[in-house]
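Working notes, structure below.
Of the protein chains in this complex, all but one are displayed in their positions.
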Amino acid sequence: MAGGDSDSPLTSPSLEKQFEKFRLQLEDSGSLRERIRAVVMEIESATRLMQASLLLVHQSKPIPQVLEKANAQINVLKDLYNKLAEVVRECPGQYYRYHGDWRSETQMVVSLLAFMHWLETGNLLMHTEAEEKLGLNDSDFALDLEDYLVGICFMSNEMPRYVVNQVTAGDYDCPRKVLKFLTDLHAAFRMLNLRNDFLRKKFDSMKYDLRKVEEVYYDVKIRGLATTGDSVGDQGTQKI
Amino acid sequence: MAGGDSDSPLTSPSLEKQFEKFRLQLEDSGSLRERIRAVVMEIESATRLMQASLLLVHQSKPIPQVLEKANAQINVLKDLYNKLAEVVRECPGQYYRYHGDWRSETQMVVSLLAFMHWLETGNLLMHTEAEEKLGLNDSDFALDLEDYLVGICFMSNEMPRYVVNQVTAGDYDCPRKVLKFLTDLHAAFRMLNLRNDFLRKKFDSMKYDLRKVEEVYYDVKIRGLATTGDSVGDQGTQKI
Amino acid sequence: MAGGDSDSPLTSPSLEKQFEKFRLQLEDSGSLRERIRAVVMEIESATRLMQASLLLVHQSKPIPQVLEKANAQINVLKDLYNKLAEVVRECPGQYYRYHGDWRSETQMVVSLLAFMHWLETGNLLMHTEAEEKLGLNDSDFALDLEDYLVGICFMSNEMPRYVVNQVTAGDYDCPRKVLKFLTDLHAAFRMLNLRNDFLRKKFDSMKYDLRKVEEVYYDVKIRGLATTGDSVGDQGTQKI
Partner (left out) sequence: MAGGDSDSPLTSPSLEKQFEKFRLQLEDSGSLRERIRAVVMEIESATRLMQASLLLVHQSKPIPQVLEKANAQINVLKDLYNKLAEVVRECPGQYYRYHGDWRSETQMVVSLLAFMHWLETGNLLMHTEAEEKLGLNDSDFALDLEDYLVGICFMSNEMPRYVVNQVTAGDYDCPRKVLKFLTDLHAAFRMLNLRNDFLRKKFDSMKYDLRKVEEVYYDVKIRGLATTGDSVGDQGTQKI
């Protein structure tokens, strides 16, 4: 059976012209996506280096030494996010079109930065502080709020392991401090009315981190290892 | 590291202040999403009315009569898309953040508009024409190209049924015309380098539409029902 | 380690008294459910007999003969639904508590009754007619509307097979009649704003039944087997 039954070219000229335009547009967005992915792969690679340094904290390496190595990657990441912002800026108003391409990597970056910040200061890394560290304090390429919050949940997931290893290494005051931090963080999250399914699920996992840390604190207390007993007033000068 | 262990209230003031800000931001984006969904539900409802009118074409109702009723919904849809654009415009640069909320409904709208346009003119509804019909020819709220292309694939999926019913009703020239149209459309799509998984899958289904229409054309030809044979030159005055 | 550390009985008297009451309540609802299930199994069994008789219609057995055998089960089913209603009536206001236990069986019953009614009259079995046949026209044990509608969708699913077999047996007018019936039925369902996920899915499947019947009608027409051609005015007296 014969299909097309005329001598006309395959497609009508206007059809061809339109699809030629589409072809160019799809190639443009396709190559933009490839350039985004290239940068994101570099981000992932720098993040892995940062994480490798940070993991030494579980082996009781001195915190300043651990942080020094990990901190070195922050500037690398800042440069990469700057590069990413430049690429995305070529398509004004399309940040969220490609957002999925750097989402999970950025959540991981936030979780590491927040853990490092907590090791250094005992406080939560604020949203604006995270943006500053990554040079994202720009109006058209910012750190998405939900990505920040998911990153914080990921950081919380690391806490039980840290506490267990610190106690093993003889730091019996760590559980109390982490418990205070996580309790506050958990209460703060509870202020939010989470409708985003993914974020809600990640937040729900924070409850298990909290329980696990409570159990470690319990172990330390019941053995009388947390020598300071129940009074917490004069512990401020202790270092972990 | 210094663990905060003061008698401060549950959360530190800065933590509380930050999460209060987050709470407001999440409520804002949540209520925006609800407003978007309300308009999208209206779009879906108008689309269903349009589709109900269009379905009569399969029962060989006169095309002008069928189109008149269906066309009446276009202005309703245009108003609704205008309403949607106003809501989305409140968050400049976040079109693609909420895009998923009106995607599939818009693809369905495009497929119906394109089918109506083809019934009327025998030609493919162009991207810009679709935008014009829906009042989307605006720089900050346009018709996403992939949504347009998916909609065209959906239209193609309706063609075999139309051809079958037209032949049943005695219109033996319909398969040839539809085959010419689908063959051109298929060839045009083949110009595109489709990397988007969903669009590629939809395009792949167009091949089956083409085969089915070829088979109907074959049935008609082999029985000598397509009396006009292969020449198409003097068919121009016929109405589809 | 020893658990309970007193000589008191295992549970406090008030606790024991309460759970003894719960035990009785749960046994009551459990045995009620068992009695319901026993009747439902009988319903299923009668339905299978009815279906076995009806299947002969696909082998071109004379319709009156097929219907006679199938009709014989209607009274059996009526008695069983009466029995079911009596059991459920023991718990006023709890029809919907146990509804799930007879749902799918009842949908199947409706689909068979509706197919039989269509074979006999060419019309759709109405909701009230279905209730009457099953003796369910009672205020406290009625035929749930969604069950009726799902049953009608199931009936539609049988139509393509029936049409194919009728044409094979030489009844070339059957596709036209079934197509008219299904087209009307499909249009009627489209009036409903279906939010129930299951029902919506079943309704969506009706579209494929319609297409399949259209294709059979097409086959018949293109071969000139539907001898009456396009005019449908004087077909009313024909018997399938």
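A, B and C label the chains in the order they appear, each numbered from 1.
Methods note: a residue touches a chain if its C-beta (ideal position, glycine included) is under 8 Å from a C-beta of that chain, and two chains touch if they have at least 3 such contacts.
Model, not experiment: these values are computed from the prediction.
Only one of C:Glu68, C:Glu86, C:Glu120 or C:Asp204 touches the chain withheld from this view, namely C:Glu120. Across A:Leu49, A:Ala142 or A:Ala187, the residue that sits in touch with the chain not pictured is A:Ala187. Interface residues of chain C with the unshown chain, by the touch rule above, are 1-6, 10-12, 14-16, 18-20, 22-23, 25-27, 30, 33, 63, 92-97, 99, 118-124, 126-127, 140, 145, 149, 173, 176-178, 180-181, 183-185, 187-189, 191-196, 232-233, 235-240.
Listed by residue number, the positions of chain A touching the unshown chain are 183, 187, 190, 211, 214-215, 217-218, 221-223, 230.
Basically, only the chains that are shown with their structure count from here on.
Viewed as a contact network, the protein chains form an open path, each link joining two chains that touch. Note on chain placement: the centre of chain B and the centre of chain C lie 35 Å apart, centres being C-alpha means. Chain A and chain C have CA centres that are 53 Å apart.
In chain B, no residue touches at least two other chains.
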